[in-house]
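In this view, the complex is presented without one of its protein chains, the others remaining in place.
Moving on, here comes subunit A:
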Amino acid sequence: MLKLSLTRAVAYIDRLPLFTRLAIVLAVGAEVLGVLPWWDVRAWGRLEPDEIGLATMYRTNTFPLIHTDVLHLIVNLLAVTPMLERFEAEHGTLTSVALFMGPLSTIPALIYVGIERFLLRANTAIMGASIWGFLLLGVEAIRHSRSTPYLVINGQQTIPTWAVPIALLLVVAVLMPGSSALGHLCGLGVGYAFGLGYIKFLAPPERVLRWIEGKLKLRTWLPYYVSVDQKVYGRPIMMPIIIHGAVASVLQLRRDPRMLKVPPYLSLLCILVGVAWLFLLPLDQYSRRTYISENALLPGQVHTYFGGSDQNVFRAYKHEVDELAGKSNTEVNDKLEPIIKGLGLKTARQNFTYHAAGHTYAGENLYAILQAPRGDATEAIVLVAAWENVKHEINRNGIPLALTLLRYFKRWSLWSKDIILLVTPDSIAGPQAWVDAYHDAHDPARVSSLPLKSGLLQGAIAIDYAQEGRFDSLHIVYDGVNGQLPNLDLINSIVNIAQGQMGIGVALQEMWHHDNGYPDRLRTMLRGMLKQGLGLASGPHSSFIPYHVDAVTLRPFGEGWQDEMAMGRVIEGSFRSLNNLLEHLHQSFFFYLLMQRERFVSIGTYLPSAMLVAANFTIMAIALWVKSGQPREAATPKSKTDTPAAPATAERDLFLPLGVVALIQSLSIIPLYLFNHAPESALTPLFALFTLLSTLLPITLSHLLPPTPSPQQQYHLIQSFSLLLLGMFLSTLATLNFSLAMITGLFAVPLSFLRPVASPAGKIVVGGVLLNLISPSAVLLAAAGYWGLDVTSVLREAAVGWQVCGTYSPVVVWCVWWPAWVAAGVVVLGERKGGKEKEA
């Protein structure tokens, strides 16, 4: 009978009777021998009509066991084995041997040879077990037609049952190239004859068989031997039973304890594939060349006129700005405001005060609006020049350049969008306050509202030009807060203008030299991922991106021959492109990883890797849930019974595990609050204290857990719930901030493989050492050490990001990763009571 599932298939093969096995072995053996160079088995054994003589009669018996190639062999074996097995079960091994090694091969062979030689006068050699197949089909069809003489299709058309093999023969003849319809027909004919009983006499009489069997004691020493007396009559094939069996075996498989061994490997595979995937991305086959999607941008298509006498204006402004170095924010604005007003623009100022990590970040933004001669003030582009860049260097060339550009832009009548110049005292808080207030999303207590506004912001470009003298290339900084990115079209346009039009090189992610090889691409991508994962603001542009305003910071670097005017022309070109926009940038990608200025991968290509890592947690959660439901005595092997096992699912007690996970999850608010609100001086002691307490927490919790009848189940459930939450949060996060999800997921990977440790020594090693090595605190320390930072500055940056920009990376660390780690700690350390119970 056909069986469709693996376990059943194995069991089925296990039950095959002797002759069937022998036939399979011989056929496979012949196939193997076929590779021998000095003996052509096929030429030796096939049925070649012209070769048949008295000495070569052996061919009439050997040809069914020889096949043209492996595929032929497999197809034939699949077709013949079930029928042969049934034949043997019905007639006994001895009869089968006698028939198939004798008349049932020879007779069709001789008929075939006769027809070939004398009727057709041809010489087509045949081989293969399919002749047995058709013979057996014939036998089967005749028997079936006794019980059901007609097959009814559609309730009206009837087909005689005996004719079914003929239809099959025709199908095979049409579909299988090189099959011999005549050979099959001969087999089928003999099969019909045998089925109708005309050649039953060929079978050796039962008396003789029984005698042989008795004499040789075949039943005792031959395995899988089907005795004459064991014969089974009529086991017809029935499709419903097969399907039924398949369903049942799938259900059985679900209960198979071996199934529970699979998930850890599966989730390991997920992780490995996920990581390997990431490393494939820089290859040419997986990354793509960048291209401009938005046709309206037309980057580099206009002639830029900035230069000439603007050089002198620039020098004058630079002189003014140099005077201001070291002055206070208000003094600077007091000086700059009249200059801008002198250009004929409206200006306004805005105060802001942020408190983070015990510091106060206060200042005053100055901004001016150049009203578009051809626009209706519904759209605007922003030019940002922060007084200080992120490294606290004064923007000595950037501010004068911005002023010069504004003066220059004022002369043109082609602007269809307002141009806003924003001068902020710093690169993080100032722009954030301004953008928040521009969109009325600010807290009026800390940030004052804007007295002057324009239309919808369409894009922003920040100049960070602190370097003195000429430069070589342009560094584009594009990471936004929380890993959000500007539309790829903006970056592409600037690359196009700088590189294509001006001949200025472009670098990304502080890769000052990039040879476009695999290592450099990978490094660029990983740096980008790290920045994205940290989610901190990387320049004045970062605050714009969460408001769906595409923004980048341009920073010249290196020693070269490009001067300030070249930089100005790049910005002019970019502004002209943005000015062309008919609608907000939307065509190109918002989720991408850049690995070189002209190569990127889009979300569809890279997302699976983070999702696979997140999926590993979910797989383990499901596996642990199933495991927790298995009764404890399931470990002892049960006697095999044919009746279906009862759905033995142990009752799960959910309250305690749910409570533990909920408790840990709610405790996570404490570090989140503390680290984001403590003053800077307290951060390091607080961190030390927290690390100590969080090391002790799993130990304490595992001691405090009330004893339950089955601690094993409780721990499985705790881990299951905690991993489920982890997987869920990470897969959600992967859609928002891929890199953060990927990084957190990789750090949390060991958590899905931690298991309760029974021995005290193992507990100390795993629970005491290994567990603490993968704790968020330890990873934070290690990372800070690797980049040569101290913990305080890391925590301060995180607090500033949280308080000012709304970076949510701390939430992910403290409220997603840390609880999962604590739960894993409880599971590792908590086997104590279970162990005792086992001893008792």
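One rule holds in what follows: a residue touches a chain if its C-beta (ideal position, glycine included) is under 8 Å from a C-beta of that chain, and two chains touch if they have at least 3 such contacts; residues count from 1.
Please note the rule applied: contacts and distances are computed from a predicted model.
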item	value
Name per UniProt, for the chain absent here [options: "Phosphatidylinositol N-acetylglucosaminyltransferase subunit A", "Integrator complex subunit 11", "NEDD8-activating enzyme E1 regulatory subunit" or "GPI transamidase subunit PIG-U"]	"GPI transamidase subunit PIG-U"
Hidden-chain contact residue, picked from the options A:Ser328, A:Ser449, A:Ser666 or A:Thr735	A:Thr735
Given A:His355, A:Lys453, A:Arg523 or A:His548, the one touching the chain that is not displayed	A:His548
Selected residue (touches chain absent from view) among A:Lys261, A:Arg374, A:His586 or A:His703	A:His586
Full-complex contact with the absent chain, from A:Leu33, A:Leu530, A:Ile622 or A:Leu770	A:Ile622
Touching residue (missing chain; options A:Leu581, A:Leu705, A:Leu724 or A:Val766)	A:Leu724
Absent chain, residues of subunit A that touch it	247-248, 251, 484, 548, 584, 586, 590-591, 618, 621-622, 625, 644-647, 649, 651, 724-725, 728-729, 731-732, 735-736
